[in-house]
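One structure, as C-alpha cells, below. Some questions next.
Up next is subunit A:
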Amino acid sequence: MAKLPGDPGKKLKAEDSQVIRIDEDYCKGCSICIDFCPLEVLSESDQINRKGYYVPKISREQRCIGCRFCELLCPEFAITIKNE
Partner candidate 1 sequence: MFNKALNIHKYLRRDMYPSIFCVGCGIGSVLNHTLRAVDELKMDMDKSVFVSGIGCSSRLPGYIDGNGLHTTHGRAIAFATGVKLANPELNVIIFTGDGDCAAIGGNHLIHAARRNLNLTVIEMNNFNYGMTGGQTSPTTPLGSNTTTSPYGNFEEPFDLADLVVGAGATFVARWPLGYPYETIACIKKGIAHQGFSFIEILIPCPTGYTDKNDLKSNKEIWEWYRGNTILRSKYKLLNEQEQDQNHKLVIGELRNVQRKEYTTEWAKLVNRLRDEQDRVDDS
Partner candidate 2 sequence: MRTEIQIAGFGGQGIVLAGVILGEAAILDGQNAVQTQSYGPESRGGAARSDIIISRTEIDYPKVLQADLLVALSQPAFDKYLSGAGEGTLVIVDRELVPSQKGAHLAISFSLMAENLGRRVVANSVMLGFITAVSGIVSSSAMEQSLSRNVPPKTVELNLRAFAEGWSAGKEHVDAWTCRGGANG
Partner candidate 3 sequence: MPGPAGVVQMDKASYEQICRILGEKRSFLQGDVACAYGALLAGCDFFAGYPITPATETAETLARLMPRLGGAFVQMEDEIASIAAVIGASWAGSRSLTATSGPGFSLMQENIGYACMSETPCVIVNVQRSGPSTGQPTEPAQGDMMQTRWGSHGDYEIIALAPNSVQECLDMTLLAFNLAEEYRNPVVVLTDGEVGHMREKVILPEYDEIAFTARRQPTVAPADYLPFQSVDESLVPPMATFGTAYRTYVTGLTHKESGLPTTDDAVAHTRLITRLVEKITRHRVELTRVEEQFLDDAEVAVIVYGITSRVALNAVRTLRQQGVKAGYLRLIGIWPFPEEKVRQLGERVSRIIVPEMNLGQLVHRIRELVPDSCQVSALPSIGGRVHLPAEISSALMTDRKSPEPEGQHHV
Partner candidate 4 sequence: MLGDEAAAHGALWAGCNFFGGYPITPASEIAEVLARLLPRMNGFYVQMEDEIASLGAVLGAVWSGARGMTATSGPGFSLMQEHIGYAIMTETPCVIVDVQRSGPSTGQATKAAQGDVMQARWGTHGDHEMIALAPSSVQECFDLTIDCFNLAERFRQPVILLMDGEIGHLRENLTFPDDTAAVARQERALAGPDEQPFGGAEVPPMIQFGYNRYVHVSGSTHKPDGMRDVSTQSVHDQLVRRLVSKIDSRREEITRVESRWLEDAEAVVVCYGASARPSLGAVLAAREQGLKVGYLRLITIWPFPRAEIKALNEQVATIYVPEMNLGQISREIERFVSCPVESISKIGGVSLTIQEILEPILKKLKP
C-alpha cells in the first residue's frame, strides 16, 4: 500500500503488471517524474534525446503500482502507464 503524495486521503493498491512508456521525443528532461515517484521507479540517465535533454530511465519497473502520479505530473505527456 503506497501513500499517494498528491492527495493524502487516497491510497492505491499495486495492480498486477504496469508498463511504463516514456516517449523520448516529448521529454524535456525536467526530472519531475523522477523526483516525485513515490516508489523511486524512475531515475536519471545519461541518454540525450534529439533536443539535447536527458531522458529518465526506468530502473525498478516491478515496483510500479500504477498510481499515475508521474503521468499526471509530467508537463509534456511524455510518460504513461499502461495496465497489461
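A quick word on the picks: all candidates are chains of the complex that A comes from, given by their letters.
The rule we apply is simple: contacts are C-beta pairs under 8 Å (C-beta built on N, C-alpha and C of every residue); 3 or more make two chains touch, one makes a residue touch a chain; residues count from 1.
Remember, it's a predicted structure, so these values are computed and weren't measured experimentally.
Enquirer: With subunit A shown on its own, which candidate in 1, 2, 3 or 4 touches it within the complex?
Expert: Candidate touching subunit A in this assembly: 2.
Enquirer: Would you pull the subunit A residues touching candidate 2 in the complex into a rising list?
Expert: Residues 28, 48, 50-53.
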